[in-house]
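The other protein chains are all here in position, but one chain of the complex has been omitted.
The block that comes next holds chain A.
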Amino acid sequence: MAELIRYRDDEAVDHPAVTVDSFLDQSNANAVRVEPGDDARALIPHLTQLKLVEVNFPAFGDGRGYSSARILREAGYTGELRAVGDVLVDQVAYMRRCGFDAFEPDAALDPGDLAAALDRWPEVYQPTGDGRQPIWSKRHA
């Protein structure tokens, strides 16, 4: 397992995340793992209790986790949102845009490539809740 990359200042949760099903059952955990087929909206009633949501990418080409991330951020979740699994350096910029602020990739990311990828895009076309001002908004400022 490669190291954890975080873009947050708070303390990382140091115990494993539980599945969505068992979280909804036992409900005293503060870390949960969302699989691609899970409905992220099921977590919405419990967001204040959560400190960590891991979104698993078993294969990088399965993009459901991007929607899960945005849904949680749109619902007001402010805890750590961590992409885990088959997370590649060419995906992290889009993941950041969708609200992820931590990464735990299966294979280590080259720090230089990672910095370049995150630095790449000075402008964006769409608002996605990450606070970046879209081009249309600058045009009509």
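Throughout what follows, contacts are C-beta pairs under 8 Å (C-beta built on N, C-alpha and C of every residue); 3 or more make two chains touch, one makes a residue touch a chain; residues count from 1.
Simple rule for what comes next: contacts and distances are computed from a predicted model.
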Chain left out of the displayed complex - its UniProt protein name, from "Nitrite/sulfite reductase", "Xanthine dehydrogenase family protein subunit M", "Phenylalanine--tRNA ligase alpha subunit" or "ABC-type nitrate/sulfonate/bicarbonate transport system ATPase subunit": "Nitrite/sulfite reductase"
Residue numbers in chain A that touch the chain omitted from display: 36, 60-64, 66-67, 70, 74, 88, 90, 93-95, 97-98, 110, 113, 116, 120-129, 134-140
